[in-house]
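Every protein chain but one is kept in place in this view of the complex.
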Amino acid sequence: MTIANTPLKESSLQPKGWFRYFSFSLDHKVIGLQYLVCGFVFYLIGGLLASAIRVELTSPISDFMPRDVYNQVLTLHGTIMIFLWIVPVVNGAFGNYLIPFYVGARDMAFPRLNAVAFWLIPPAGLMLISSYFITGAAQSGWTAYPPLSITTPAAGQIIWILSVLLLGGSSIFGGINFIATILKLRRPGLKLMQLPMYCWAMLGTSILVVLSTPVLAGTLILLSFDIVANTGFFNPNLGGNVIVYQHLFWFYSHPAVYIMVLPAFGLVSEILPVHCRKPLFGYVTMVYSIMAIVVLGLVVWAHHMFTSGTPPWMRLFFTIATAFIAVPTGIKFFNWVATLWGGRISLNSAILFSCGFIINFVLGGITGVALAQVPFDVHAHDTYFVVAHFHYIVYGGSVFVIFSSIYHWYPKVTGRMLSENLGRLHFALTFIGFNLCFAPQHWLGLNGMPRRVAEYDPQFQLINQISSAGALLMALSTLPFLWNVFESAFKGTIAGDNPWNALTPEWLTSSPPPVENWEGEAPLVSEPYGYGVTQAEFEQSSISTYQEDEHQ
Amino acid sequence: MTTIPQLNKDSQEKGSEVDEHHDVRMFGLAAFLIADGMTFAGFFAAYLTFKAVNPLFPDAIYELELPLPTLNTVLLLVSSATFHRAGKALRTNESKACQKWLLITAALGIAFLASQMVEYFSLPFGLTDNLYASTFYAVTGFHGLHVTLGSIMILIVWWQSRSPGGRITSHNQFPLEAAELYWHFVDGIWVVLFVIFYLL
Partner (left out) sequence: MSKNSTILTTVLTIALIAIGVWIGENINLLPIDASTNAPVYDELFKVLFTIGAILFLGITGLVLYSLIKFGRKPGQKGDGLAIEGNLSLEIFWTAIPAIVILFVGIYSYDIYDRMGGMQSLGASGHEHHAMNSNNKVWGGIGSSYSPGQTNKNEVLPPIPIEVTAMQFAFLFHYPEGDIISGELHVPTGQPVTMRMESKDVIHAFWVPEFRLKQDVIPGQPTILNFTPTKAGRYPIICAELCGPYHGGMRSTVVVEDSEKFNEWFNKNSKSPNLNT
């Protein structure tokens, strides 16, 4: 066996059976699923908190929970959804499961580090949530701007900092592992430009993780000094500067939004070609646009600070830089549309969620470009317009892609198919509920409803109730999904190894795959998107089926 | 069709299996050090911004004494060189020399820490006195933590290289090389820190 990189012995020593999912397993597939399930549990908790927010907001007065509890719920919702759901799942879960297959390796570069990175997450999450019951959670929003975060009750804030530090560490370990795996563990003979697009997305994302997460860690360490050691980095009463915190925070947290969405872009690029039976359109421009997003993403952070009193030249620079991200992102979107065009598309749940993603994300991206314009942002900043913008992207984008990916890879992981009917019901409920919930929030923001409030002007009540109704639909939509996932695991039709006839390497082994990923040598896939027929064949197959239809 | 010649080429490379694995670990460490370096970059950026935006009150200005930190810089730079010698000795199988240089390096690291302590206790300001004092202690402290960790690592490497058939030999240089890369990194950070905090 030629592939030097794989700590084969170690993974085969691991426990077998269901118990391995609760163990310190070194198998990248087990770790991937651990990430996914763990993340989904946190998604349900974060969604429960979102539901609490939406219930509170059905009436203009603060009646459902005390005001400080509202702020805790809000902070927990944002933190959980970002750090415990989207980031670990689009990176950790799918990355761990797929990347070793895609590069033709039997495991990640550092399996032990990989397991450590995962096992940092559950304690961090539990700590964060338990702070609510023990001392009261942090209540200064997921951005934790000082001096508010210094003056609110210290215990909750410190626990928040600790758990975000752990999660940041986990994400850095993961990022290092992905970079090493993609660049160094490639199967001999596999060229970089033959890698499936998700590898490129993960490479770009991991570069962002490695470059920006440590800055957040450093910043939070300084913030914790301000809280416990009475230093004054960000405390104006002691000569500190609150704006510096914002710069440092957004230096991480803007790249973080691409950490949440670039892998999703990669996943969509895997899903679309398979179900459209077409090559991914514009592979090379896709790769370049990912790298352009990575570079630009590092220099746009201050668009979150247009009203913080930044100097004019700075606002101008960040406006232009931010808006230009639309260009590489746009390339990807047009390429996806071109991938759909001329395809033979199976309208299954995976495709529905992917197309839902395209539509939602374009809207979120457009509102993003509007927000990037300083004069626009001075009105819309910190309003529900921003809330609408980013839910369109994180939910309409990343979460839709996660669902799409689950429909796509479930047969691989379990060897059984999901029910299409339940999948379509799930999609319909999610898509309608989502748009009902977040579309009206654009109007709310523009007309004067600030974000992070438990009480608001009564004129906004009706629209808020519509939004809450949408949230209810979204909550309901998880039921058919969960039912589908559980039932199909036992009763779903047997999928066979490659139900979609896909060409990417993970499908060229059994479903579920063996611990070593392949019996024998890893296949060399130099054309992961080699689908498609010529124009003549395409027309031929269209006509012949029409004739068949007429005969029937 | 192009796959076949490539496969042939690969089978020729089979011999270097161990090296390849080895490479990945060094690569991972380098990636980690880039991340670690970004933490420092964040601190430096914060300090420089504080300095630019929040000018000190006239009477709060102090000049950091230079002799001790300059000595520290020399200590660390020399220790980088001695570590390099240790690595060279290991590669040429001179185990005794390697151990000697490792010990000298560790001693230099510990001397640095001691002299840093002396500086801390002789400074006229404390952690919470003002913004600059706080940043100064936070950043030098964070760096000192790195030096402490590095010194411990060197001592471990030294311990492991003592027995002839032990973990660290010219066949398994990874622990030593990893510690060396880390140590050079910590030195490099110190040089930047020295320029930013003491000279600017």
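Read from first to last, the chains carry the letters A and B; within each, the first residue is number 1.
Keep in mind that, in the parts below, a residue touches a chain if its C-beta (ideal position, glycine included) is under 8 Å from a C-beta of that chain, and two chains touch if they have at least 3 such contacts.
Fair warning: this is a prediction, and the values are worked out from it, not measured in the lab.
Enquirer: Which chains here would be touched by the one that got left out?
Expert: Those shown chains that the absent chain touches are A.
Enquirer: Using the document's definition of touch, tell me which of A:127, A:243 or A:428 contacts the absent chain.
Expert: A:243
Enquirer: Return the single residue from A:183, A:370 or A:489 that touches the missing chain.
Expert: With A:183, A:370 or A:489 as choices, the missing chain is touched by A:370.
Enquirer: Of the listed residues A:116, A:148, A:291 or A:417, which contacts the missing chain in the full complex?
Expert: Considering the complete complex, A:148 is the one touching the chain left out.
Enquirer: What residue numbers in chain A mark contact with the hidden partner chain?
Expert: On the chain A side, contact with the omitted chain comes from 62, 66-68, 70-71, 139-141, 145, 147-148, 151-152, 236-237, 240-243, 276-285, 307-312, 315-316, 319-320, 323-324, 326-327, 330-331, 333-335, 337-338, 340-347, 351, 355, 358-359, 362-363, 366-367, 369-370, 373-376, 378-379, 381-383, 442-443, 446-448, 450, 452-457, 529, 531-535, 537-538, 541-542, 545, 548-549, 552.
Heads up, the rule we're going with is that only the chains that are shown with their structure count from here on.
Enquirer: Could you list, by residue number, the parts of chain B that touch chain A in their complex?
Expert: My answer: residues 2-3, 6-7, 9-11, 13-14, 16-18, 20-21, 23-25, 27-28, 31-32, 34-43, 45-46, 49-50, 53-54, 127-128, 130-131, 134-135, 138, 142.
Enquirer: Going by the contact rule set out above, which residues of chain A touch chain B in the complex?
Expert: Touch residues, chain A against chain B: 2, 4-5, 109-110, 113, 172, 175-177, 179-180, 183-185, 188-189, 210-215, 217-219, 221-222, 225, 229-233, 238-241, 243-244, 247-248, 251, 524, 526.
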